[in-house]
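What follows is a set of notes on a single structure, which appears directly below.
Here the complex is missing a single protein chain, while all its other protein chains stay put.
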Amino acid sequence: MVSVMEVYQLLPKTNCKKCGLPTCMAFAVELLGKRKAIEDCTPLVEEPKYETKLAGLRELMAPILSADSTETGMVIHTEKCYGCGNCVVACPVNVANDPKGTAIGRGPVSGKAILMVEDGVVKCVNVDQCRRFGDEKVLCNACIVTCPSKAIEFI
Amino acid sequence: MAGKKELTVVTYRGIFQEVEEALGMYSDGYRDQSALLELDGGDAKAMGLEDEKLILLETASGRVVVTAKVSEDPHPGIAFMPASPWSSQLLSGEVGEGGLMELKRFSATVTPTEGAVTSIEEIVERIRAA
Partner (left out) sequence: MAFCTGCSLLCDDIEVDFEGAKVKRTLNLCRKGRGHYDSLLVDRLAPAVDGSLVDIDEALSSAAEVLEGREKILLFGWGNSTLAAQKAGIELAKKLGSVIDDPSSYSQGLITEKVLKGELPTCTFDDVRNFADVSIFWGDDPSSSHPRHLSRFSYYPRGEKRQRGYEEDREAIVIDVRKSPTAQIAADGFFKISPGGDADFIEALMAALGGKIPKVEDKKRMLNLGTKLRKAKFGAIFTGLGLAHSLGGDLDAFFSLVGKLNELTRFSVIPTLGDYNTRGFNQTLFDEAGHVNSVSFKDGVDHGPEFGIAKYLDSCDAVMVVGSDPTAVLPAPLAKKLAGMPMVAVGTHRTLTTDGADVTVPIGVAGLEVGGTALRTDGVKVEFDAVVDSDYLPDVEVIERIMEAV
């Protein structure tokens, strides 16, 4: 998981406020939360002396900003996934939303499951139902610790 | 080139190998998932081996060239190999004390080598040779 400090280390650390925030640390928090974009830090993008930092930041943020990453920061490495459904069955949201399907080890039957196995690999749907989504989020890791191949991570 | 080593080889099945098997035993994918040996980091270092280097595996029954994979977890003296026609080439067919033919475990000499991974066609040829 990418930490705020890791992002902060790659910012200008001048607290110039050009992004509209009081400090670079605050910008790092917003960037990780995807409420700001890298381009909002104009000195970083425009000034050649920050070239190395910019490249590092883009690399660090790539998985977070990629299409695979959902609103919750969940990344599924489908090339590693076994499609075993451990995460599907262990997910507390699936258990609550789909008691006659995923909760008892079967494929989803309710249409309210948030994890399911499609084409042999796991897929996240109805992402706004994930416990990691939104302001009230909790750091649930049921889908990570149940994975035999480390195919899921949160960033 | 650094030296050879005698290792205990234990066979196993992996899911990606089984998928490749279903999609064709003569495929490159099946060979890539089968013709390999997982080595302990320390053992690999002692033999001057890195990930993806080729090794020759020899027993009294046969010899094959496979790719070395260096494990994250330590398991000195032991190497793991997917059960496949490549590992079968190294088995003796002897029956153990309890009456079961040995398929899971054997002792093999491992030597760093060059050239190419043994092809499945070559294995088939050896099996058919009188």
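As written, the chain order gives the labels A and B, with residue 1 at the start of each chain.
We take it that a contact is a pair of C-beta atoms (placed from the backbone, for glycine too) under 8 Å apart; a residue touches a chain by one contact, two chains touch by 3 or more.
Worth saying up front: this structure is predicted, and the values here are computed from it rather than measured.
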{"item": "Chain not shown: contacting residue from A:26, A:65 or A:84", "value": "A:84"}
{"item": "Chain not shown, touching residues in chain B", "value": "8, 10, 12-15, 18-26, 61-62, 73, 75, 78, 80, 83-85, 88-93, 95-105, 120, 124, 126-130"}
{"item": "Footprint left on chain A by the chain that the document does not show", "value": "81-86, 88-90, 92, 95, 99, 103-107, 116-121, 145-150"}
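Going forward, only the chains that are shown with their structure count from here on.
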{"item": "Chain A-chain B separation of Cα centroids, rounded to whole Å", "value": "39"}
